[in-house]
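In what follows, a structure is listed as structure tokens, so that the remarks can point back to it.
Other chains of the complex are left out, but the ones given are in their true place.
Each chain gets a letter, A, B and C, in the order it is written, and its residues are counted from 1.
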Amino acid sequence: MPESKLRLLALGAHPDDIEFGCGGVLLAAAARGSEISLCLCSRGEAGSNGTPNEREAEARRAAKRLQARIEFLEMGGDSHLEISAVNSITIAQQIRARRPDILVGPTGMPDQHPDHVVLSELCRKAARLARYGGLAELRDLPPHAIKHHLEYAITPGAEPSRDHSSIRFDISAHFAPWVELMECHQTQLRTRRYIELQTARARLLGLTSGVEYAQALYPTSDLVIDDLADLPASARFF
Amino acid sequence: MPESKLRLLALGAHPDDIEFGCGGVLLAAAARGSEISLCLCSRGEAGSNGTPNEREAEARRAAKRLQARIEFLEMGGDSHLEISAVNSITIAQQIRARRPDILVGPTGMPDQHPDHVVLSELCRKAARLARYGGLAELRDLPPHAIKHHLEYAITPGAEPSRDHSSIRFDISAHFAPWVELMECHQTQLRTRRYIELQTARARLLGLTSGVEYAQALYPTSDLVIDDLADLPASARFF
Amino acid sequence: MPESKLRLLALGAHPDDIEFGCGGVLLAAAARGSEISLCLCSRGEAGSNGTPNEREAEARRAAKRLQARIEFLEMGGDSHLEISAVNSITIAQQIRARRPDILVGPTGMPDQHPDHVVLSELCRKAARLARYGGLAELRDLPPHAIKHHLEYAITPGAEPSRDHSSIRFDISAHFAPWVELMECHQTQLRTRRYIELQTARARLLGLTSGVEYAQALYPTSDLVIDDLADLPASARFF
């Protein structure tokens, strides 16, 4: 397995979103030497299970397994995220500070926790603001243009419409560590079968992709390729 | 430039469709050693300009520039293409005979020559039939599963809706040969500015992709990738 | 469990489509006394596994488990289905002969076996023709208007876009018999994990619906209800 020292910045509205939505893909990237930063926009204060302190501790344990740097952004707390210039700029600041090749955030489909939808739009805005040279609030950090902005879906209801194509990542080699990664969020597993939900999704996507387990990310821009020979594989299994 | 000996099979309803719709991409593939086969489903018999003989000769000249094998399929002639099991099987036969990695055909958007729409659906069906083991008509040729089915758009009206993502190919290094390739179809350039149409499209796509000239192909299946590090570039220019 | 003697007519392009696509729902209906008729439009002649005779025998075994009447329609065989007036009228004839309350057929999404797409459109047409009084070919049978036309998706690629709402059926009580029903199609299980595909789909749909296992059917018309109190449950679980 060759090294590929990418820089990734993944954002989550709540402490477990990233691990559930794209944990397998991040583990694969970490295994190849990528440098991962996580930014969480709340401590899950509104959740029915777990205190904010417990949630933060769980997130930190998961970040450790991902060998990732973790940061908590102050945006009013769980269920209080709003689309605002201030919040966009807060995330743009993280983009400038971390200078990621790839930005990873949630999809904006309405059928999910409202914070996910808000964060999705904040990420889109922030990716733009991070590269504008004149923004007064960000003067201390040089502009940065990311190479990719990819989105993850935490539930089936968060998956974009089928017309919107996805990129599927083969996470078969990282399946067991991914389950352990999700198990860091013990408080969230008390009342709902989140891990079974995620593994059923990954198995289904794997079966239709001709691999054991897969997770999908949704690109926000078209791909640009030099030649047909550089085209990745495609999912034509059933 | 490394060699990449892919096998490509491109289908066109009329003698000039392939060169206008994806000629630059095919030239790039040819330059890297790919083996290209073209199948034309008519000799442009219904066109206002050029006789069937002239059209065939033009197509053969273009095929030569692409170092491609060329074949004319009998499906009733220009403006007579129909969606039928016989026609699907005729194309499936070509797929089994050529055994391509990549199948290339037109998009199915309604706003174009009716034959394009029909051929688009025939290609979709044929790609399936080519891999079914029991088809009596195709018993002489072993089943074959293509790796990709990509579609080209001959006019702006043939481009799929924006929700459907495309893959853009940088054809800057092959721009001049592509123009010469299109110029093989002299009879078609008498009354409409096809070459200007295609080069304006390629320039616009290039500008928004951060390269000189680009052509888009539309995948019919999701991509499957091993790792984020294998992700191609993305178009985030304007 | 109250009796509900509905009459159902389910159509499949190939011998296993119905059982994979909506077998659980049909078992539930059979258990409540519904009268089920199956019409198959081929014997799977083009398939890579199983002879037409084996496929027919498998289908008859499955029909027996469903306590269903079964009929094979002659439409040219597997991979030869075409949209034609003759084929629409053949199905309309079955509708008039069986007089079902509910017609069940495949969805028309393009990403699947071409026969499924064709059969989907034939069913839509046939449901109309069955109720037109003047059709000469059907003069022997009185017109019949079905109450519902529901569609099943055999693979994830056959599921309609998310904007199109579905009705989810709780099949938890019929899960084991459904697996046995699918196992009737032994020839099809040799090379692909169809049963695992279907059960993973049913589990995922169940998890997001708050039940163990569910299968979705896609209505082709809006529902008409007398009062909010008659509204079925809704899927608001994750």
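In this section, contacts are C-beta pairs under 8 Å (C-beta built on N, C-alpha and C of every residue); 3 or more make two chains touch, one makes a residue touch a chain.
Predicted, not measured: the structure shown is a model, and the values here were computed from it.
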_Complete complex - number of sequence copies, 3 represented_ = 6
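Just so it is clear, only the chains that are shown with their structure count from here on.
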*In the chain contact graph, what is the shortest path length, in steps, from subunit A to subunit C?*
1
_Quick check: superposing subunit B onto subunit C on C-alpha atoms, how many degrees is the rotation, to the nearest 5?_
120
*Copies subunit A, subunit B: same or different interface, half of numbers shared as the threshold?*
same
*Could you grab the centroid distance between subunit A and subunit B? Build each centroid from C-alpha atoms only and quote it in angstrom.*
36
_Residues of subunit A whose C-beta touches two or more other chains_ = 161, 163
*Hey, which residues of subunit B end up touching subunit C in the complex?*
83-85, 88-89, 121, 124-125, 128-129, 131-136, 143, 220-221
*In their complex, what parts of subunit C are in touch with subunit A?*
155-157, 159, 161-163, 192-193, 196-197, 200-201, 203-204, 207-208, 238
*Please name which positions on subunit A make contact with subunit B in the complex.*
4, 6, 8, 25, 28-29, 32, 34, 102, 145-149, 161, 163-170, 209-211, 214, 216, 219, 221-236
